[in-house]
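Excluded from the complex is one protein chain; the other protein chains are retained at their positions.
Think of it as A and B in the order they're written, each chain with its own count starting at 1.
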Amino acid sequence: MTQTVTWTRRHLLSLATFSPTEYDTVLQTAASFREVLTRRTKKVPALQGQVVANLFFEPSTRTRSSFELAAKRLSADTLNFAPGTSSLTKGETILDTANTYWAMGANIMVVRHRQAGVPQAIAQAMDQLQTGVRLLNAGDGQHAHPSQALLDLFTLCTQLDWEQPHCQLLQGKKIAIIGDILHSRVARSNLWSLVAAGADVHLAGPPTLLPVEFAAFSGVTLHWELSPAIADADFVMALRLQQERMSAHLLPSLREYRQQFGLTRDRLSVCQPTVKLLHPGPMNRGVEVSSELADAPDISLVPQQVTNGVAVRMALLYLLSNRGEQA
Amino acid sequence: MTQTVTWTRRHLLSLATFSPTEYDTVLQTAASFREVLTRRTKKVPALQGQVVANLFFEPSTRTRSSFELAAKRLSADTLNFAPGTSSLTKGETILDTANTYWAMGANIMVVRHRQAGVPQAIAQAMDQLQTGVRLLNAGDGQHAHPSQALLDLFTLCTQLDWEQPHCQLLQGKKIAIIGDILHSRVARSNLWSLVAAGADVHLAGPPTLLPVEFAAFSGVTLHWELSPAIADADFVMALRLQQERMSAHLLPSLREYRQQFGLTRDRLSVCQPTVKLLHPGPMNRGVEVSSELADAPDISLVPQQVTNGVAVRMALLYLLSNRGEQA
Partner (left out) sequence: MTQTVTWTRRHLLSLATFSPTEYDTVLQTAASFREVLTRRTKKVPALQGQVVANLFFEPSTRTRSSFELAAKRLSADTLNFAPGTSSLTKGETILDTANTYWAMGANIMVVRHRQAGVPQAIAQAMDQLQTGVRLLNAGDGQHAHPSQALLDLFTLCTQLDWEQPHCQLLQGKKIAIIGDILHSRVARSNLWSLVAAGADVHLAGPPTLLPVEFAAFSGVTLHWELSPAIADADFVMALRLQQERMSAHLLPSLREYRQQFGLTRDRLSVCQPTVKLLHPGPMNRGVEVSSELADAPDISLVPQQVTNGVAVRMALLYLLSNRGEQA
């Protein structure tokens, strides 16, 4: 990590104000950490003695493990906050919890919460108290999940240039996002990065799950049917269909959803021959993606997304830590 | 840590028999670890290869995280016992659990339990088996919470002399403890240390929550009203009001409690102008402490208590480990 990176952002809350330079800095830093992960001893001392607190008010083993491993590979100490056994049940506020972890010595807080805006509220409180604590949004309500979108971006760009991933590579590429756009913080965060990269973005889903205001983004097209969205697509991203949507009467039935929007190898034949599939996981096999397609090594980038997740999160922790500024 | 410390205690179960020298040893050792925590790399190899087992039969994210971080910063390995997923539900006794962790190689056990006396019972069993395991009581029933009282003591003394904290500094200082004294292991442990330090201790709370036998301590005065307890006080400690006291009919209502004993900036105007507030956390904002007071940086020592908690627990783990004797 001898390269000079310019990075001034204190917190990573959303990609709404990300600049092309920032995207490229993340991509390049992740590429160098990806190299670390191929070594026999996959550790660097970059964050030795620093404390990363994973405050997952909404539980998530997958994302928490990814951040935890990223932190450990940077030699940081990690603390995991478990909501079930916490003081929150005793009436403590979220900000008091954050204050406690700051006072204990946390340098970076990775925050997930069911409610949009919580990571930002903690970040503001930490800034006001001049704590120097860095916030990383690991998913807040339906608002944002920036580290997921950045690992998706890294996965897309490294498909096009393994060694030198950068945003420009996606210029004009057709990328389809399929499913429950309305409730997806993953889709919202991906929109910012893909539009910034100049991609040709197509969203498709049932009308009840596809907010028309997304058509306001330049370069974004909406579809209520699958075929036009994925025709000639370079990449297709399937979103997870949350089964609780059914009880909210936003969807007629899983069967109907699968008939209209379920992705199969056959249906992807209208895409580019080199088309690749992404999915943020966990997958509902047989609903948004057929089980055969999910496991197809020639098409699915899902395992690569998970692997890249660790490298990208190492990059984010590294850049947000004050070491980033000194590099 | 090149200073010579004299420390012969095997376990830390209660402060009832603590000597002034022991208090000062803890304060001085904590002061040197506080210095470690200001370094960029906040780790020392003092307990490398040692195992600290956190046996929290009563869950507590806050205290467990503090001990876990203290152990990691001493380079110890940590094991966390999670009661929900444990063999206790399968009928294993508490002593069998402790024996198992000892046999696995735990050197220090940090024990919290809903029932008073459990840490002591484990300590006796460990001594009888000549295991060499050290016990640290992290809160047992309404009996004791010595590490909390020691971090409170450290916080009080460093207010008076940052570099050389020692007990004598509290001689004659007026310290008020407000709230549910009856059910508070924090108050009980603080009584021992504050009385030993020669402080002028005033307890105040509703008659149902204020045991008259505490008046037997020399230097302790009891009040059923707030004003005389905090008049001219140098320090005020608020205790957490457990809301379940209401259903036990020990309290008429939260509203009435707040009216009589709730601390506000206004009410503290009868104290010394330099008065500072302590609270063991988690706080019930708007009940025992107003939200404005809780966040007042000129009065509240709450964040400092949390920070000091890590340094004091590092000191305790260090002193209890057999390395303490050799230093």
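Rule of thumb we're sticking to: contacts are C-beta pairs under 8 Å (C-beta built on N, C-alpha and C of every residue); 3 or more make two chains touch, one makes a residue touch a chain.
All values reported here derive from a predicted model rather than from experimental measurement.
Within the whole complex, the absent chain has one touching residue among B:49, B:172 or B:207, and that is B:49. Only one residue in the set B:20, B:105, B:172 or B:252 touches the chain that does not appear here, and it is B:105.
Within the complete assembly, B:81 is the residue of B:67, B:81 or B:235 that touches the hidden chain. Residues 37, 39-43, 59-62, 65-66, 68-69, 72-73, 82, 84, 240, 243, 281-285, 297, 302-307, 309-310 of chain A touch the missing chain (whole complex, contact as defined above). With the whole complex as reference, residues 48-51, 77, 79, 81-82, 84-87, 90-93, 96, 99-105, 129 of chain B touch the missing chain.
Keep in mind that, in the parts below, only the chains that are shown with their structure count from here on.
Averaged C-alpha coordinates put the centre of chain A at 40 Å from the centre of chain B.
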